[in-house]
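With one protein chain removed, the remaining protein chains of the complex are shown where they sit.
The block that comes next holds subunit A.
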């Protein structure tokens, strides 16, 4: 990758709102966790400006420089999270959602009670260490996109019904309603109750599993941030023998042999009501750009489309109510052609909204611009039975 200094850096700061004591700082650089930290004075002033505003009943939300975006957010008047990102294509939307996920992760592993009622800062600091791994996975490059879309990353298994049956049986045997089968952070199958889990735990749990070291079975205590944030829950991650076939599915998301147009370099399908998504950058993996770049393109494009064009998804009540009323002009699709002037270089991105489904496609340069929408519509129809 490029040379030093050109890469994006992300700094995440967590402070106790009342005292201003830093609880932890995490950083990443170029998509990988980094040790480099902000000087204490900077942390102090970042928190200071936010607090200063709050005292005057002005809530500072974000600030931008030419290449960096800063977002402040305080949770339950007890925890202040600040993120400072100079990654390319970063945006307030992305960072705000990141902070929501980070706070969710803290609740998941420490419990809300501990966070809203800080009695011993030093002890809390120690407890929060357990969440570093999960939090770092949000800062760095991830194969998943659920943190941004707030939808659960899923894969479509070849024999869905069979797995579903087996899973239900297991749930009964284990005496719990919440069971899911996860392959590298993506849900293959889950029980009804599992799907009823709210945000952000539905995204966080598979993500947590994905961030754990590989092992055959795991027993991990968690707090659910949304459903029952103070209740200790135990669950198991089973690996059933006949399901080994699912393993290679991981990053492909779609069953092998699913017909996709050859121009498609990646796809992201969201079901905004079910809160699930399919995300893959596998197709035509041998072509440029690399899958890592493709994932970044998707993140940038999703952010652009969601922040500027499409109405925000359900689940963000504060924005939605008034927006719908005076939107007589409803955006349905959107495309973007990128790359240098020469024909045959660059790539195309297209987004299409149809009912609750939203499809984003990354296409190679040879795909004609005027055919983008047709191709997307066609693909969406083909994918509809899957999600």
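Details
Here is the rule we go by: a contact is a pair of C-beta atoms (placed from the backbone, for glycine too) under 8 Å apart; a residue touches a chain by one contact, two chains touch by 3 or more; residues count from 1.
Following the convention adopted for this analysis, contacts and distances are computed from a predicted model.
According to UniProt, the chain absent from the figure is "Protein inturned", selected among "Protein inturned", "Tax1-binding protein 3", "DNA excision repair protein ERCC-8" or "Serine palmitoyltransferase 1".
The chain omitted from view is touched by exactly one of A:7, A:127, A:143 or A:159, namely A:7. In the complete assembly, the contact with the undisplayed chain comes from A:301, out of A:138, A:279 or A:301. Among A:20, A:158 or A:289, only A:289 touches the chain that is left out of the view.
Although one chain is not displayed, its contacts with subunit A can still be listed: residues 1-2, 6-7, 38, 42, 45-46, 48-49, 52-53, 56-68, 70, 84, 86, 88-89, 92, 288-290, 292-293, 296-297, 300-301, 304, 308-309, 328-341, 346, 349, 369-371, 373.
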